[in-house]
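Here the structure is laid out as structure tokens; the discussion comes afterwards.
With one protein chain withheld, the remaining protein chains of the complex are depicted in position.
== subunit A ==
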């Protein structure tokens, strides 16, 4: 018996010559949010479909909520919720009818299904639209209804496959708040996303996946640290002074700054952030170099991703810049 709610060991799935998943490993402890971060086609959805019993796999082993997904799919299905990329609700039925239908199929009695539907509609702010067809809902409302449908029987493990793709910022925040509430109540969440901000906001741990395998795993801070941490950025007023500024900054930070003459900017990694910044300001001032802008920039997950996979998460996988592929121990 394992103490993890989700375990995947060496999962592999091929479609003809394409490896959708290639020795995919994952462990998610109870009550946490785990983010699967990767570009389109990286294998995120394939992993979710396998773990939610929708798809068979070729190699490896997977358990969810303590049950083998291949041998005991019904036990798994009774304990999970799934909200997919496309809101999977019945578009002709009303919001209330949808939740009652799914409630009945989750083995609730008629009265209990009705009660639960009413409760969820209220909690998700859909009670006013309860009798309208789901097909008439806005994108955000439909996603909330979809999420509500996954929660009819409070699931032990909730799978969210790109839950906010295509939503406006307000709806996105609503979904995030709902997810945080669920986790506070003890649900374990596996979240796939191509938005770094989403992973950063919600996930306790993140697996960066690319080409069907996990290329890095850690907390958001750990992943950001992999890019080399924080940097000081200076924009000088006169482009002619840029190289002089670089000569002054290099010994303070102990690294050669990167120069971008076009925008008169230098950028340099820094370890002791505040002391470094103070020293740089003082040195430039002493030298009489006019500074237009100066600041500390924290590493973003975006850079971590670029560093780890050689491309940005919203880019297609093909045009990988030569030499950018990072070695991850």
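The rule is simple: a contact is a pair of C-beta atoms (placed from the backbone, for glycine too) under 8 Å apart; a residue touches a chain by one contact, two chains touch by 3 or more; residues count from 1.
By definition in this document, contacts and distances are computed from a predicted model.
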{"item": "Omitted chain (choose from \"Transport permease protein\", \"MlaB-like STAS domain-containing protein\", \"Aspartate carbamoyltransferase\" or \"Heme chaperone HemW\") - UniProt protein name", "value": "\"Transport permease protein\""}
{"item": "Residue of A:88, A:239 or A:275 in touch with the missing chain, whole complex considered", "value": "A:88"}
{"item": "Omitted-chain contact residue, chosen from A:21, A:65, A:80 or A:252", "value": "A:80"}
{"item": "Option touching the unshown chain, where A:149, A:175, A:266 or A:280 are the choices", "value": "A:149"}
{"item": "Subunit A residues touching the omitted chain (full complex)", "value": "52-56, 74, 77-78, 80, 82, 84-94, 97, 101-102, 104-107, 133, 149"}
